[in-house]
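Of the protein chains in this complex, all but one are displayed in their positions.
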């Protein structure tokens, strides 16, 4: 395991842990998702750069485009939740629980 | 929603799944899953009801997390072994991570708790899409993995069947019951996945037929909880007479189609010397059977007090199209006798 590999793995796992355990705001959850996507971007670009795989170095861009799509869909859901529930607190998302 | 946008979204929904089917590279498979998730979001939230928005948000967070985990696992695989192919996964760590991510995507047992809430928040048609079409892409990815860690799949499957049975016992909402039924059926598929992929595919198709019929039946009756089932005979008497058969087919009783998949899976497990697991599975099917029986009971054997006029809505002409419902109901009830043909067909597909 190289230090770079360890770094992006731990960054991703930190993002995942934050998303799992700390859920005060929906916006915080979306930021954690963005952090995970950032570490994935670093992982893909460094893989392409270290193996000098030229044809693969377009894939981080595709990843970034898709993560931008995901982020904008998440923000749209944030706005929609603020419309219907009045705030973006995760605690107010309790209409459907058993 | 404008029909053009609806057509675009439905096209994207199909396109995402097809990209995932056609891909041999993890990045492309991930893209297909993302397109799929993005396209279903406005369909779920189309009524802008608070429950629908909440279900959409929960669905989005679960799916986005699962997709990110999938891509992380495949990036880890690329760093460890240097390749991105779906079929050539050799290192056990990424395979385990990917299996867990796909389990989160499909709603298998330890990661299942978003599924009942999400299905409860949307209407029957979207719930049908969620519990059938949206399972296809992750399931196909799971089929293509080389199972190096068989205990994980067995544990996920057993936990799913047990949780699917136990969770549904306490529910009175039909959509939550159907969601727990979905969890239990996916557990059966996951258990048999590594021993006989063609059998898992057969179980998936049989489950699709049965759940199609069940969702459309409840949609026809327009009833979302257990109480309102008691007046469904006033709305559609023939469908009400057939509905218990559909539910018992979901439960897996012998002369109906649902028995086929459970029978073949138990036979396969005994062939693999997994007798205790097979016994546990058969017993967990009893848990599910209890709530299917309760649904059938309140559907057919209870009569709620009603006025004379209230008992005759079935005389009015309806605008429901029932061709799909009748076709899938016939398939749900009568397919058991042609089991050998179906098994042969799927084993040909598997090779």
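Read from first to last, the chains carry the letters A and B; within each, the first residue is number 1.
Heads up, the rule we're going with is that a contact is a pair of C-beta atoms (placed from the backbone, for glycine too) under 8 Å apart; a residue touches a chain by one contact, two chains touch by 3 or more.
Note that contacts and distances are computed from a predicted model.
For the chain of the complex excluded from view, the name given in UniProt is "NADH-ubiquinone oxidoreductase chain 6" [choices: "Putative rab family GTPase", "NADH-ubiquinone oxidoreductase chain 6", "Proteasome endopeptidase complex beta subunit" or "ADP-ribosylation factor-like protein 2"]. Counting the whole complex, the residues of chain A in touch with the unshown chain are 1-4, 6-8, 10-11, 14-15, 17-19, 21-22, 24-28, 31-32, 34-35, 38-39, 41-42, 45-46, 48-58, 60-62, 64-66, 68-69, 71-73, 75-80, 82-84, 86-88. The chain not shown here touches chain B at positions 1, 5, 8-9, 12, 19, 28, 31, 34-35, 38-39, 41-42, 45-46, 48, 50, 56.
By our rule, only the chains that are shown with their structure count from here on.
Each chain gets one centre point, the mean of its Cα atoms, and the points for chain A and chain B are 27 Å apart. Chain B contributes residues 27, 30-31, 34, 38, 41, 45, 48-51, 53-58, 60-61, 64-65, 67-69, 71-72, 75-76, 78-79, 82, 116-118, 120-121, 170-171, 176 to its touches with chain A in the complex.
Interface of chain A with chain B (complex): residues 2, 5, 8-9, 12, 16, 19, 26, 29, 33, 36-37, 39-40, 43-44, 47, 51, 59, 62-63, 66, 69-70, 73-74, 77, 80-81, 83-85, 93, 95-98.
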